[in-house]
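Of the protein chains in this complex, all but one are displayed in their positions.
Up next, chain A:
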Amino acid sequence: MPTITYVQPDGTRREVEAPVGSTVMLAAVRNNVRGIDAECGGALACATCHVYVDPAWMDRIPPAGEDEADMLEGVAGERRETSRLSCQINVDAALDGLVVEIPAEQG
């Protein structure tokens, strides 16, 4: 099962096993990773699952769709080049080892 590492704003790291077919958001919520609120449960309706993807991984993830890109303009935390909504990042075998950072602010 692919492993995803979540890095908290204070630098704390947490590795989580994420089943293929889930999302980076779901794996976090189901495993008590703090700081990913995901109020809408992944319906692309709330922008509270914002993460920063480790730059080394940006090319290996399909780019954000139009709606996601628009919503990233309105996130509460700092908007970076590497900003993504984690509900839109589907887990597959190629994502084993992915590292994402959690912003200081959500929602």
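Please note the rule applied: a contact is a pair of C-beta atoms (placed from the backbone, for glycine too) under 8 Å apart; a residue touches a chain by one contact, two chains touch by 3 or more; residues count from 1.
Going forward, contacts and distances are computed from a predicted model.
> For the chain that's not shown, choose its UniProt protein name out of "ABC transporter permease", "FAD-dependent oxidoreductase", "Benzoyl-CoA-dihydrodiol lyase" or "C-type cytochrome domain-containing protein".
Listed in its UniProt record, the absent chain's protein name reads "FAD-dependent oxidoreductase".
> Where the complex has a chain not shown, which of A:67, A:92 or A:105 is the residue touching it?
Considering the complete complex, A:67 is the one touching the chain left out.
> Please pick, from A:47, A:61 or A:100, the residue that touches the omitted chain in the full complex.
Answer from the full complex: A:47 touches the omitted chain.
> Need a quick check: the contact residues on chain A for the chain that isn't drawn.
Spelled out for chain A, the touching residues are 19, 21-22, 26, 29-32, 34, 39-41, 43-47, 67, 70-71, 73-74.
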